[in-house]
Each structure stands twice: as structure tokens, then as C-alpha cells.
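What follows is a set of notes on a single structure, which appears directly below.
Apart from one protein chain that is not included, each protein chain of the complex appears where it belongs.
The block that comes next holds subunit A.
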Amino acid sequence: MFNKILLASDGSEYAIRATEKAIEVAKCNPETTIHVVYVAGDSKGDVLQNWNTLGAQDKRKEKVSPSVEKLEAARIKYEVKYLHGEPGPAIVKHANENDFDLVVVGSRGRNRLQELVLGSVSHKVAKRACCAVMIIK
């Protein structure tokens, strides 16, 4: 029933647990594709740290690699997509514009301080996404 799953991943332990649950859901249906999404928030910082976009992209690949490895091992069809902007709104926009059936997201991410100030990404996604949302504790 869930053909198109959006998995938000930032390489944190919550994201890894979210990956595991997303794989369990995906195994129920051979048609399922999991779209791993990573949101790069700070282009300026990433470019400064790496000088060029290639280096910045390598860093992002590293961030999603724990999720990708698990998907490879489980032999699930997957795609990786990098978004830019603030994590919450970027994930919501991507989910709503591309007709996803399910969004899987960890309850917490990397940045505790940011969460305190801006509210959690999972909360924003649950509130504003038009499809089913699974929040992994």
C-alpha cells in the first residue's frame, strides 16, 4: 500500500532507526521505493569548508551513507535526493509536491539547540505533510 516512501535522513542515530523501520514497511510491498532525503541547510558553510560544490556533496553523501548501506543490505529499491533550505519546510514541500504515500522521520535529529529554538523537524512534518507520517522514537 505504501509505494513511495520518503525517508528523512541526517545520519543521526534516530535517522538510522527510522531507516530500519522504513525497511520493515517497504518489505511488505515489492513495489516500494524509498526516497532517502537529506536537507543541506548551510550552503555557505559547506562551500567554505570544502571550497567547491563537489566537496560539499561528498560530505552530504557521507551523512546519508548509514541509511543507504542499510537499504543496500536489505535489497530495497531506493533513490537519494538532496534538498536545500530549512529541514522541516524542505521535507514538507518535497513530500507534498511529489505525491509520497508515507514520510518516515526520526523524532530527533542532530541539532538539539536548533530544536529548542525552532521546534523539531518531525513536529513540523507531522503537522504539515499531506500524507501519512511515521515518527520513529
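In the analysis below, a contact is a pair of C-beta atoms (placed from the backbone, for glycine too) under 8 Å apart; a residue touches a chain by one contact, two chains touch by 3 or more; residues count from 1.
Methods note: contacts and distances are computed from a predicted model.
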item: From "Glutathione transport system permease protein GsiD", "Molybdopterin synthase sulfur carrier subunit", "Copper chaperone PCu(A)C" or "SulP family inorganic anion transporter", the hidden chain's UniProt protein name; value: "SulP family inorganic anion transporter"
item: Residue touching the undisplayed chain, where the options are A:Val37, A:Ala56 or A:Ile135; value: A:Ala56
item: Where the missing chain touches subunit A, by residue; value: 40, 42-53, 56, 82, 84-85
